[in-house]
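Notes follow once the structure below has been shown.
Removed from the display is one protein chain of the complex; every other protein chain stays in position.
Naming follows writing order (A, B, C, D and E), and every chain is counted from residue 1.
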Amino acid sequence: MRTIAVYPGSFDPPTVGHLDIIDRSSRVYSRVIVAVARNIRKNVWFTPAERMAMLRKLTRTYTNVEIDSFRGLLVDYARDKGAHVVMRGLRAISDFEYEFQMAHMNKKLASEVDTVFMMTGERYSYISSNIVKEIASFGGKIDDLVPPLVKKEVLKKIEKRRKA
Amino acid sequence: MRTIAVYPGSFDPPTVGHLDIIDRSSRVYSRVIVAVARNIRKNVWFTPAERMAMLRKLTRTYTNVEIDSFRGLLVDYARDKGAHVVMRGLRAISDFEYEFQMAHMNKKLASEVDTVFMMTGERYSYISSNIVKEIASFGGKIDDLVPPLVKKEVLKKIEKRRKA
Amino acid sequence: MRTIAVYPGSFDPPTVGHLDIIDRSSRVYSRVIVAVARNIRKNVWFTPAERMAMLRKLTRTYTNVEIDSFRGLLVDYARDKGAHVVMRGLRAISDFEYEFQMAHMNKKLASEVDTVFMMTGERYSYISSNIVKEIASFGGKIDDLVPPLVKKEVLKKIEKRRKA
Amino acid sequence: MRTIAVYPGSFDPPTVGHLDIIDRSSRVYSRVIVAVARNIRKNVWFTPAERMAMLRKLTRTYTNVEIDSFRGLLVDYARDKGAHVVMRGLRAISDFEYEFQMAHMNKKLASEVDTVFMMTGERYSYISSNIVKEIASFGGKIDDLVPPLVKKEVLKKIEKRRKA
Amino acid sequence: MRTIAVYPGSFDPPTVGHLDIIDRSSRVYSRVIVAVARNIRKNVWFTPAERMAMLRKLTRTYTNVEIDSFRGLLVDYARDKGAHVVMRGLRAISDFEYEFQMAHMNKKLASEVDTVFMMTGERYSYISSNIVKEIASFGGKIDDLVPPLVKKEVLKKIEKRRKA
Partner (left out) sequence: MRTIAVYPGSFDPPTVGHLDIIDRSSRVYSRVIVAVARNIRKNVWFTPAERMAMLRKLTRTYTNVEIDSFRGLLVDYARDKGAHVVMRGLRAISDFEYEFQMAHMNKKLASEVDTVFMMTGERYSYISSNIVKEIASFGGKIDDLVPPLVKKEVLKKIEKRRKA
């Protein structure tokens, strides 16, 4: 069976938690499309192009992972791609509630696409893109939270913002 | 990619919610092994053989679904079967907490088997085997909760218990 | 509009939290039927008759509150009584999950009976019949948890159990 | 007993979930006042007048439902109206937490007004005004989420915004 | 053992709930540093200096409580102060989730500082600085939510805003 999975997110920036989900998805689905959301609103540091570039470098060694972006309704995008599942990481209760609502709504809007969840690894359960940005902007260490290449981009961005 | 999924449970008896998860799993995994837990303890009405027989009849039309049973640690069973994922249905917060703990523990015990979750369909979110047994034993209607063949077996069991 | 409410529970024994819900229900519904569940299983200290006797004394001053008991499915009982709503107190998350499941199930079984909820008063949020029994059996003070008449019955019961 | 219930909300726009709660409230309370909150802040699409007009058309057939609006503290409004209960729909955990806090606070501010809750019907549990607006603005179908008349108003609003 | 505790927060304004935590912390730790966060963003009414002045007056009688402020990462501040624990109040599930994430992150960033939690007293469980501001701005009574001196400052602030 050839199952296509879409893994959507803002990835602003990608964290080690995201990479864990990508790695695990790549082992159980034939094709994994990491889909950068273009229409997120607040507290965005990186352009969709920058986020896609980072993800491409980080997933270079996976032959069945590709990076893309989307605008509009996720289910429309997933259907266009012929995806069978939408992949989501679950961290905590508040995640759970929101994801539950979204999964039901997506099922309603496109019954042929199913949402499946993976629990975020315990080591990654407290990591989020927002926490990475918050810690980095106060000068804290983010070495355990993001891969080295993302760390470099985050620090560059902070440098630029300071000068601006 | 040939992904093998194990869907474990007590299925005492199987409900329409279980069948929903089996149906959806069968669409995204190459092979789905429904695994009846033999070592459950309390409030069991059906023998493992009876539960397996019901599941076999209910999944007869799926070419990639098979029915089996296991005793002992789920991860050992999953590893023996060469499974890549353990499939679980998520209904609510209390489910979530327990499943979260189990998923981490299973990952620890067998890192090559990953747990993935599907949200139970909204129509099935209040259904469980225990509720089926409770309602049926008070003479309530269970037509929307289990397939006709399971209903018949449940009523037979109640009849038998009454005579005993 | 004459709205009849059923307030079901085990009331083993009645606590100040139960009385708070009865008092508040009596102000918004024409008739409140406090319904003692006969078919509860574990850790029961008082017979249905004893629980009903305590509740009758405690609600003597309410002209629109009556005490009854039931066996079997709550919705069947509520329908028999011509009730429009089933009243439930909500204390915490775990309550919420269970009550949510029950409310949906009851709605399914008897669509003309609706479940409505009142939040337990903050002062009562940590009180339950089980905690009353646990504290009392270790010799702790339960004066703030139950009315004086219930306290007397609880202590009598402990005395009896000690002798047995 | 004549019980007056206030059902407050932003209703921006009204959904089938809101109408379910209005319908069920109208069966158990003598008079139901649907109260549009004027002082909501962010992401508002419809003026209070527009929201009230939609609600009036949608509840035309109920003889004991009326539409109003309020500014300021809900409990002050409820007290002014002589209301006995504030009616709220509960969907999920996050709702529960917030509503719990509000119910206690309202009780404190006006002890004669009690908050009662109804669980949102399972079919409506993933629907919210914000999700309606999000889906509609991406061109998704909202036919199952709002009544036809609301759908028309939402599409008109999107048309206008596009031109602006 | 001389244990130093940091109790961080925005205290905009301090509530009776905050004072309860300060009081209880002062009984179990040798030194309690109440640390006003300078870098909070939205809906701030009081300057850090104003918040510190209120806290100083309110804790005047405690010999082991001092008032300070910080900017940047909490763990860096706690480490600078030689603190052994960060003290947090827990009110509800949503608090819990956020605090859980923060506690793990702080532990990671500074393993020598541990986060400990006290449950907010039941009487204070619905109180927050934001609710105080919301109620006050609608003309509601806040006498039970904040000490008299804070009430005065809140009303002054509202007066000023009205004129502005």
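As a working rule, a residue touches a chain if its C-beta (ideal position, glycine included) is under 8 Å from a C-beta of that chain, and two chains touch if they have at least 3 such contacts.
It should be emphasised that the depicted structure is a prediction, and the values quoted were computed from it without experimental measurement.
Undergrad: Taking the complete complex into account, which shown chains does the hidden chain touch?
TA: Within the full complex, the chain not displayed touches A, B, C, E.
Undergrad: Considering the complete complex, identify which of E:30, E:43 or E:130 is in touch with the unshown chain.
TA: E:30
Undergrad: For a quick check of understanding: of B:53, B:73 or B:149, which residue touches the chain that isn't displayed?
TA: B:73
Undergrad: Based on the whole complex, identify which of C:19, C:135 or C:149 touches the chain you can't see.
TA: Hidden-chain contact among the options goes to C:135.
Undergrad: For chain C, which residues reach the chain that was dropped from this view?
TA: Here the touching residues of chain C are 92-94, 125-126, 128, 131, 135, 138-141, 144.
Undergrad: List every residue of chain B that touches the chain not included in the displayed model.
TA: Touch set of chain B with respect to the missing chain: 72-73, 75-76, 93-94, 97, 100-102, 104-105, 108-109.
Undergrad: Considering the whole complex, not just the chains shown, which residues of chain E touch the missing one?
TA: Per the touch rule, chain E residues meeting the hidden chain are 1-3, 24, 27-30, 64, 84-85, 90, 93, 96, 99-100, 103-104, 107, 114-119, 121-122.
By our rule, only the chains that are shown with their structure count from here on.
Undergrad: Which chains make contact with chain D and with chain E at once?
TA: A, C
Undergrad: Along the shortest chain of touching chains, how many steps lie between chain B and chain D?
TA: 1
Undergrad: Measuring from CA centroids, which chain ends up nearest the centre of the complete protein set?
TA: Central chain: D.
Undergrad: Per the centroid of Cα atoms for each chain, what is the distance between chain C and chain D, given in Å?
TA: 31
Undergrad: Averaging over Cα atoms per chain, report the distance between chain A and chain C in Å.
TA: 48
Undergrad: How many angstrom lie between the centres of chain A and chain E, each centre taken as the mean Cα position?
TA: So the centroids are 34 Å from each other.
Undergrad: When you check chain B against every other chain, which residues touch at least two of them?
TA: Correct list: 93, 122, 125-126.
Undergrad: Sort out which chains touch which and give me every pair.
TA: Pairs flagged as touching, ordered by label: A-B, A-D, A-E, B-C, B-D, C-D, C-E, D-E.
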